[in-house]
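One protein chain is absent from this view; the other protein chains keep their places.
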Amino acid sequence: MMIVMKPSATEDEIQAVVTRIEDAGARAHPVNFALIAGPCTVESRDQVLTTADAVNAAGATMFRGGAYKPRTSPYAFQGLGVEGLRLLAEAKERTGLPIVTELMDARDLPAVLEVADVIQIGARNMQNYSLLSEVGRSGCAVLIKRGLSSTLEELLMAAEYVLKEGNENVLLCERGIRTFETAYRFTLDLTAVPVLKELTHLPVIVDPSHAAGRRALVEPLSLAAAAVGADGIIVEVHPEPDEAICDGPQQLRTDAFADYAARVEQAAAVAGKILHAAV
Amino acid sequence: MMIVMKPSATEDEIQAVVTRIEDAGARAHPVNFALIAGPCTVESRDQVLTTADAVNAAGATMFRGGAYKPRTSPYAFQGLGVEGLRLLAEAKERTGLPIVTELMDARDLPAVLEVADVIQIGARNMQNYSLLSEVGRSGCAVLIKRGLSSTLEELLMAAEYVLKEGNENVLLCERGIRTFETAYRFTLDLTAVPVLKELTHLPVIVDPSHAAGRRALVEPLSLAAAAVGADGIIVEVHPEPDEAICDGPQQLRTDAFADYAARVEQAAAVAGKILHAAV
Amino acid sequence: MMIVMKPSATEDEIQAVVTRIEDAGARAHPVNFALIAGPCTVESRDQVLTTADAVNAAGATMFRGGAYKPRTSPYAFQGLGVEGLRLLAEAKERTGLPIVTELMDARDLPAVLEVADVIQIGARNMQNYSLLSEVGRSGCAVLIKRGLSSTLEELLMAAEYVLKEGNENVLLCERGIRTFETAYRFTLDLTAVPVLKELTHLPVIVDPSHAAGRRALVEPLSLAAAAVGADGIIVEVHPEPDEAICDGPQQLRTDAFADYAARVEQAAAVAGKILHAAV
Partner (left out) sequence: MMIVMKPSATEDEIQAVVTRIEDAGARAHPVNFALIAGPCTVESRDQVLTTADAVNAAGATMFRGGAYKPRTSPYAFQGLGVEGLRLLAEAKERTGLPIVTELMDARDLPAVLEVADVIQIGARNMQNYSLLSEVGRSGCAVLIKRGLSSTLEELLMAAEYVLKEGNENVLLCERGIRTFETAYRFTLDLTAVPVLKELTHLPVIVDPSHAAGRRALVEPLSLAAAAVGADGIIVEVHPEPDEAICDGPQQLRTDAFADYAARVEQAAAVAGKILHAAV
């Protein structure tokens, strides 16, 4: 394992990181493969519970859903907030699935901590160092999405802001980078997966939904992500994507999810991964 | 003037923005050309005052300096914080130059507001929407740096988060984008200047220092920025760049600044701009 | 199937293309999965025959090797030329494997046609329209590599230069694009595979070797390429990569190739592809 650190780090700082990481590795359970599924945004009780039941029945291992939504335009829907968190708690109680949900503002941290098992830091906030440090101090597991044009070194350094606070429960997430190609929303960079796994012991998750931008591409990209050796997939699922408040075109349908999950499991097996409780 | 808005905006929302912008335009003083100069980071009383005196004598129209520094690595110098703000206040009192300084965390806003005439939002925080909204509500002028791979539409939408709070004192800043070329740190995108000026009435500033990454490129890029029609330049200057805590190689020397400023003034004149009190 | 054509095409031209493609589709054999393997460059009789025997025994379906090499520097090894073609002919006679080899200059076409079953047009020549037209007129099958920063539309238009001459035996090849990320040589764009397959009936091949630039990444990227739905893989194999004249670090070892081929076959199966005589 190679550790990427800035030249300004002292020998002592470097050694401390090495020790911390090695300890963490020794304590870690064998990581297999996580299938994290759920709607882009929490919209209503019915939508959340229907989706949670469906993905739970189909073998998802965590439930995702956004209560706070970072939107390019200030005039777009910004999420249900606290009410959304409450619905996620209900889904968790009902299905037993751990919850992954995004935090954008440190002032919402106490409310988010009441329900989240994994706090998601979105691509736009990957270098919001105040937020990363706060989440680090909370001790809660953190899934950090790679920024649209962040290098792997910058992603690892963002993770360092959490690790530095003594919080080793960090997952990295590739979700597509910005390139010249305009035929799709983002270019999913699957080379990042094996390269990150050479550079760090942290699990590497892939988000095919945001990269693809449309449903037809989600399954092939998921199979590729599983075959390339990712430790999990985080994917958007909705009971009625055409009615979704945001990102409808890229959300899988709940009624197609079981078939999808079965194929992802097959692809993961090619890379020596087993789909069941992970991370 | 064309206004870029997301499809989800209602007619009323669009009209409100149009009206607000037109009013602002009517009230605005004629914008000419701003030369904003100062060190990357506030390091010491001597460094700040020496630089402030030098750039003031050479005709700079604002003074810049960072008290809070966003650093890729958590182990790098993070800025002097409140002590840095105090030194900026002293430089302001001494020279009369308005102060531009960066804010990274909303909790530091009250302290920053005591000295800043323009609050800088850095490239990494361009889509930190909580921070943009807070700064919007403060009423203070805001300089928003374009993210490393942000489109012009995303930059304008970031500005909307400030404008939406009734704060029209927004300056946009091009500071280099990330491309495939590795022969220099970033690729300064000067096409953004005339295109932004077609899309918005907001002033457009160029930061040649961060794009270039080394001193020899700063002057040619500054002349180009002035000639392309920018409303100002924000540039790093240090009395002893080789001793600087960060970004030394890209900072101009105080003793070369007067010649530099004279040439920038010439280039701005080609584009019909006059270098004196602006914005 | 959607066909991408420029607005300047007349209705008649469009209809002619549609008809030609539909006819081709009707005549085509079911396409499965091709595993095209061999050294980057033809270096010696021993190297070529050893590699050909090894990949043939391990189930490769075509043999690749460069006699003419496009090199960034004019001072780098430029390939064995006609002597290289002779060695490829010997490998073909011995193993029965069809030959894929690159053409850079139309004046070498007659010599290349004597041995090539598929002529490769490299990424640098993807928009060398004179060369594409010549190869089109030859009637020989053509594998066109996507340029480093070519859009899918430009790749399809390059294919049109061949198709326009009445030659429908065209294979498209994704081989990595240029992005901001410098942690690896190129960014393999696997989203291109399902998107190209929506846009055209032409087979889509993936080259993981050039994208990765080093051996450890070739297998995970190959598995991903197979799982995403590619119609084949073109991969570099060498008996002694450390002694290779060029691209040694990215070439697989002949003695590891059989295991590699078996895993690729598994991954292709997940996407419903069968590895045996294809194209």
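Going in written order, the chains are labelled A, B and C, and every chain counts its residues from 1.
Operating definition for what follows: a residue touches a chain if its C-beta (ideal position, glycine included) is under 8 Å from a C-beta of that chain, and two chains touch if they have at least 3 such contacts.
Only a predicted model underlies this, so the values are computations on that prediction, with no experimental measurement involved.
Checked against the hidden chain, the listed residues C:Y161, C:Y184 or C:Y260 yield one contact partner: C:Y161.
Across C:D105, C:E198, C:E240 or C:D255, the single residue that touches the chain missing here is C:D105.
Here one chain is not drawn; of A:T179, A:Q250 or A:Q266, the residue touching it is A:T179. The missing chain lies against subunit C, touching residues 5-6, 8-10, 13, 70-77, 104-105, 107, 124-125, 127-130, 133, 148-149, 153-154, 157, 160-161, 164, 178. Even with one chain removed from view, subunit B keeps its contact list with that chain: residues 149, 151-153, 177, 179-184, 187-195, 198, 211-212, 216-217, 220-221, 223-229, 263, 266-267, 270-271.
Residues of subunit A in contact with the chain left out of this view: 149, 178-180, 182.
The working rule: only the chains that are shown with their structure count from here on.
As for how the two copies subunit A and subunit C face one another, over half of their interface residue numbers coincide.
Centre-to-centre separation between subunit B and subunit C, using Cα means, comes to 48 Å.
Averaging C-alpha coordinates per chain places the centre of subunit A 35 Å away from that of subunit C. Residue positions of subunit C touching 2 or more other chains, listed in rising order: 149, 179-180, 182.
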